[in-house]
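A protein chain is absent from this complex, but the other protein chains hold their places.
As written, the chain order gives the labels A, B and C, with residue 1 at the start of each chain.
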Amino acid sequence: MANVTLDTVDKFYGKHQAVHGISLDIADQEFVVLVGPSGCGKSTTLRMIAGLEDISGGTISIGDRVVNDLPPRERNISMVFQNYALYPHMTVGENLGFSLKIAKMPDAEIASAVNEAAQILGLDELIDRKPAELSGGQRQRVAMGRAIVRHPEVFLFDEPLSNLDAKLRTQMRVEIKKLHKKVASTIIYVTHDQVEAMTLADRIVLMRDGHIVQVGTPLELFNKPVDVFVATFIGSPPMNILDGVVRGDQIQLTDDLAIKIPSDARGLVQDGQAIKFGFRADNLTPKGHGVSDEGEIATIDLEVSLAEPLGTETLLFAEIGGVEVQAKMLNPRSVKPGETLSFQLMLDKCHIFDADTGAAIRG
Amino acid sequence: MKKSRIISTLLSTVAVVAMFESVQAGEFDGVTIEAKLIGGDQYEGLYARISEWETATGATVDIISKKSHFEIDREIKSDMAAGTTSWCIGSNHSSFAPQYEGLYVDLNDYVSGDTVAEFVGGNINASTVGGELLMLPRAQFDVSVLYYLKSNYTDEAKAAEFKAEYGYDLAVPDTWAQFKDQAIFFADPPNFYGSQYAGKDEAIVGRFYEMVVAEGGNYLDDNKSPIFNSDAGQRALQWFVDLYEAKAVPAGTLSYVWDDLGAGFASGTVALNLDWPGWAGYFNDPESSKAAGNVGVAVQPMGSATRTGWSGHHGFSVTNDCDNKEAAVSLVEFLTSEESQLAESAGGSLPTRSAVWDANVAAAAAGDDAFRAESLAAFAEGAKFAFAVPPIPEWGETTNIVFPELQAAILGDKTVKEALDDAAEAVDELMRESGYY
Amino acid sequence: MTRRRLPEWFLLLLPAIIVIAAVVLIPLIFSFYSSFTPYKLTRPSTLWKWVGTYNYEKILSDVKFWAAFGRTILFLTIALNLELMLGLGIALLVNKVTWGQRGIRTMLMFPMMFSPILVGFQFKFIFNDNIGLVNNIIQSVGFADVALPWLVDGKLAMFSILFAEIWMSTSVFAILILAGLFAIPRDPLEAAKVDGCTPWQSFRHITLPFLMPFIFIAMTIRSLDVARAYDIVQIMTGGGPARRTELLWTLMSRTGYVDARMGLANAMGYVSILLSILFTIYFFHKLSAARAELGMTG
Partner (left out) sequence: MDLTLSHRNRKRGLKALHFTALFLVMSVICIPGLWIVLNSFRPTIEIMAKPPIWSPSFTLDHYRAMFGGAGEGGVPVFKYFRNSMIISITSTAIAMLIGMSGGYAFARYRFKGKNGYFVGLMLFRAVPGVALSLPLFIVFARVGIIDTHFGLILAYVAMNVPFTVWLTDGFFRQIPKELHEAAEIDGCTRWQAFWRVEFPVARSGVASAAIFAFLTSWNEFALASQLTRSVNSKTMPVGLLDFTAEFTINWGGMCALAVLMIIPALVLTFLVQKHLIAGLTFGGVKG
């Protein structure tokens, strides 16, 4: 059993606190992604789990063992680094087999384990090359191979795809997902890329400034963000956010634009309250180019400033009260800048946040 | 204070002639004399007098090099190799002089016979190579005598113990055999040693040479063939070996040269020390020596055949390439004049002029410095047995062959006979190569 | 019409080539020539007498020369290896220091600021058997009747000059290796930790291979100017006693200057230069190999 438990873990660098009392339970064989903007403490947290950083407070357990003071080698983990951290003076085969050699495994077993890993990752041909002779994607694969030969209880990935080009990144994402199925180990994966987080994770841990903001499945985070930060961080394009004030049963967004408060949110706000109003581009569609016309819908006329055709859909840019918003047009036709269209806003998919704290009022 | 009184006594006892009779005022106006002089505290006092000569003659002296003895030797050899020998005056030493073949003029051609006769005959002989007088000696004559700690001879318990063990009375040693007995008797290593000797380079070979002669042998025969591996030579070397094996000398003695010996005796932890005149003042000066007040000076002991003293002296030479040899010779005469020697020997070094010897001994006897009188008397006596090393260019080279072999015997790597035979064989080859036979 | 011009790289190298030719090459040719003559400093005319390989034959059949030759190789081997090990150890110690490293690094370079000749005098006094610091300490801590003859005993004398040489030169290794430690990327080290390496294993399998180029640089630099040890040895023991610490350099300088037999000394010089060149090329070769190993060529 390799569940990983963090209990009020702190990390100080001198006086600066990088991680603030994080608690987290990660189940056996779960794929957890730590995501957040750079400097949010996600890498530090991962490195504390790995044992590469000391823990300033709290406890970390792997399985049933508290590992706070254990050196990395006694934690039964393996790790894939951002820069791959391949040993430049060893061949691919030696890189893969290094940890087993250190564990004093017989040569024959090492060879078979290396072969197996090489096969899984398609590295058979490269086994005698040095890292300097490999391409970026091949290096990445070796780094992963090195992690899997040991069959550790926990895999740690520290932004493993950030040095790859876009196409390779997508490809490797799939492979990592497949790998998880195959090795059936716990995986803790750090990235700043929310797409990676969404596509890979069983559960996402979103961090900011050393705190956990929200933990949940990708859909939970997407559909029910706990605050403006989560809402804008997760999803692409980012959620549109407008300032508004509650006036009766309406939200006044600009001087001449007010929309109805969604019916299930009416009890949650008071008259005159300042709020932030959020909706995703998918939920603002030109008439006849949306998913459906049912449910609570507000209609707004907007002048399109820019159209970005993506093929199956087109992203439309417009302004509401000086704030740029994005809308999505399905089954697109060509739209010229300056054209005014009538848009439908799906109110039951909208989010309302407190203007001061940013916390969700209606998730 | 004492020093100045000695000088004034000296000046009153010696007829002070008008400054350098041979020099006429302004004789060398505008001449510049380049000189290479040996540097170091005890040598430099004399150089202060150079300005007097400059004033008197109108010449200028440009000291283009001032270095320690071995450095200046190296420099002069380099100059000979490069042909840059147009400077005029060089410091010289009796054991180095024969090496500089053709570099220096025969001073007999420039200095009157009367002047030469005023120097001690032995010194002039040692300055003469192949009939050429290569340098005029300055008041830096070196022969070693015996320095000892007096307190060792005033302790009655010690005297009794010694008599019981060796069968004769404990007194300042007069033979090398007694010296050895007493050195072994006094030694209490590592806190106190019976004696010490310079153990490397020319220093040990010189001392060995001296003892070979004292035992009735010699270093080279008349053909310049090595004969130091004779019985006398073996007895001489055995003396060094015995002292070393009995731990009567510091184990490090083989790495010592003169400065280490001086420092050792001044630390008050060495009973008997054969050393040079330059040390006398230093040893008895409470500022520099813990043995001060306890230092006795006696003539060096004798061997089974005779009493001998390996000696050397410093002097000044004039190069053949010098543009104005008359001026250069005039400066050399000035630096070795009676005046200059009186002044220089007042610092404790030994003169090389007979008149200055007499004046010094008389002044010391008349003065109130008993230690100076004692040491001067010892050196005067020691000087009588002084001999100089063979005046051949190869002398230095033979010492480089011989000293490691002597050390090998002392350390027990070889027997005395093996060591001397090996050394003699190598020296023989050298002499053959050099064309002596 | 096009004028032939010297290539730019050559113009850039020219000053270096000229200076070195003037200061090193010409004297070298001179001394090479003189090694075939019975050249004696005090008899300049001997320079024109050709004796062929007489000097070389004399040297090569001379037991003392071969003894000095062997001793020099031994001295170099021991000194370089010990300096390397100690330098490595010191660099690792200093690398771990988190506070005041700047000061410690300067202290580390302290011996590099000492002129070799000064180091010679310094250790001559420190190892003096009678009034030297080391024996004084030994006697003061209770071994009152011990006076070790540091500069005389065959083994101790070699030890003493080695100690002085190592004291003076270990810094160079330590500094270079420290520079190497600073340059090691952190990732592979962390990867090794996670891969289950003990600190020793990390060092052995990761740190050391990374340091190898630095180690060979240090070796190359040191083998280039290890002859600086001449000053130290000359002053401390002069090759003695009984030739127990005689090295090529002391033998050479005594033959050349004191005995004034420069032709013979230059012949020795050439044999010793060959030795330095072999050491240097060997280490340079190793350096290139180590660089290639880490993929650093380019």
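Going forward, a residue touches a chain if its C-beta (ideal position, glycine included) is under 8 Å from a C-beta of that chain, and two chains touch if they have at least 3 such contacts.
Note that the structure is predicted; figures quoted are calculated from it, not measured.
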{"item": "Visible chains that the absent chain touches, using the contact criterion stated earlier", "value": "A, B, C"}
{"item": "Contact residue for the chain not shown (choose from C:A22, C:L60 or C:L74)", "value": "C:A22"}
{"item": "Touch with the omitted chain, as defined above, among C:A67, C:I131 or C:M158", "value": "C:I131"}
{"item": "Touching residue (missing chain; options A:P71, A:G137 or A:P238)", "value": "A:P71"}
{"item": "Touch list for subunit B against the chain that is not drawn", "value": "36, 38-45, 47-48, 63-69, 71, 74-75, 78-79, 81-84, 191, 258-259, 262-263, 266-269, 276, 278-279, 287-290"}
{"item": "Touching residues (missing chain, whole complex) on subunit C", "value": "7-10, 12-13, 15-16, 19-20, 22-28, 30-31, 34, 41, 89-90, 93-94, 96-97, 102, 104-118, 121-123, 125-126, 130-131, 133, 136, 139-140, 167, 171, 175-176, 178-180, 182-183, 213-214, 217, 220-221, 223-225, 227-228, 230-231, 249, 252-253, 256-257, 262, 266, 269-270, 272-273, 276-277, 279-281, 284, 287-288, 291, 296-298"}
{"item": "Contact footprint on subunit A, counting only the chain that is left out", "value": "66, 68-71"}
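Here, only the chains that are shown with their structure count from here on.
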{"item": "Label of the chain whose CA centroid is most distant from the centroid of subunit A", "value": "B"}
{"item": "Whole-Å separation of chain centres (CA-atom averages), subunit A against subunit B", "value": "93"}
{"item": "Centroid distance [mean C-alpha coordinates] between subunit C and subunit A, Å", "value": "58"}
{"item": "Distance between the centres, which are taken as Cα means, of subunit C and subunit B, whole angstrom", "value": "38"}
{"item": "Residue numbers of subunit C (touch at least two other chains)", "value": "none"}
{"item": "Subunit B residues counted as touching two or more neighbouring chains", "value": "none"}
{"item": "Parts of subunit B lying in touch with subunit C, wherever the complex brings them together", "value": "73-74, 77-78, 80-81, 83, 99-101, 103, 189-191, 193, 199-201, 250-255, 260, 263-264, 267, 269, 393, 396-397, 400, 403-405, 407-408, 410-411, 413"}
{"item": "Of all residues in subunit C, those that touch subunit A in their complex", "value": "185, 187-188, 190-198, 201, 205-206, 209-210, 293-295"}
{"item": "Partner subunit C, residues of subunit A touching it in the complex", "value": "50-52, 71-73, 77-79, 81-89, 98-99, 102-103, 130-132, 146, 150, 156"}
